[in-house]
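Scroll down for the structure; my scribbles are underneath it.
Of the protein chains in this complex, all but one are displayed in their positions.
Coming up: subunit A.
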Amino acid sequence: MPEFDVVDLGPADHPDTGESAPDFTRPLVTDEFWEDRTLSELVGEDGGGQTIVVFTPMIGSFVGTYVWEELRDRDWADRADRVVGVTASTPYAVSEFITETDAPFDLFADPANDVADAYGISHDLDGMAGVSEPRVAFFAIDDEMTITASWVATDWPEFPEYDELEAEFGF
């Protein structure tokens, strides 16, 4: 194995299973437009069920690209009731990304990174003053906004074992 260093972010102070997922309103970007949407309303649509909220670093990072391409290739859009992303990027960048990668997911645009802050998974970027972004993180929530399972990166970069994650999320 080649030696290389990853950045140790340590454990995050995020809400755990059984706790309420912080609610938020942000522009939700589809492949055609964006509009303000509220998570707590979104999770109740189409009979409710399970919503997976996926946080990735900002659009343009390889980390975000890899995560979304993996979820696309694993057909998460069909296997989960609902998958939405959150990234610290503008709606314009998110829109272009969705088109380019054929991601069958809608992503919340949160340029100020406040949502990641509320979830306790924000981190500052060394060498990019004034910029913060989310860690890679997955939260499964039910239609009552209760967290039923989660995975949060402790390194940067770090990706989950997707097979294990799918088992934990029940699909």
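Quick notes on this structure:
Rule of thumb we're sticking to: a residue touches a chain if its C-beta (ideal position, glycine included) is under 8 Å from a C-beta of that chain, and two chains touch if they have at least 3 such contacts; residues count from 1.
Here is the rule we use: contacts and distances are computed from a predicted model.
For the omitted chain of this complex, the UniProt record lists the protein as "Glutaredoxin", which is one of "Glutaredoxin", "Cytochrome D ubiquinol oxidase subunit II", "Methanogenesis marker 5 protein" or "Formylmethanofuran dehydrogenase subunit A". Taking the complete complex into account, A:23 is the one of A:23, A:75, A:102 or A:164 that touches the chain left out.
Touch with the chain omitted from the figure is made, among A:9, A:118 or A:149, by A:118.
Subunit A residues in contact with the hidden partner, per the touch definition given at the top, are 15, 19-27, 32-38, 40-42, 91-92, 95, 114-115, 117-118, 144-146.
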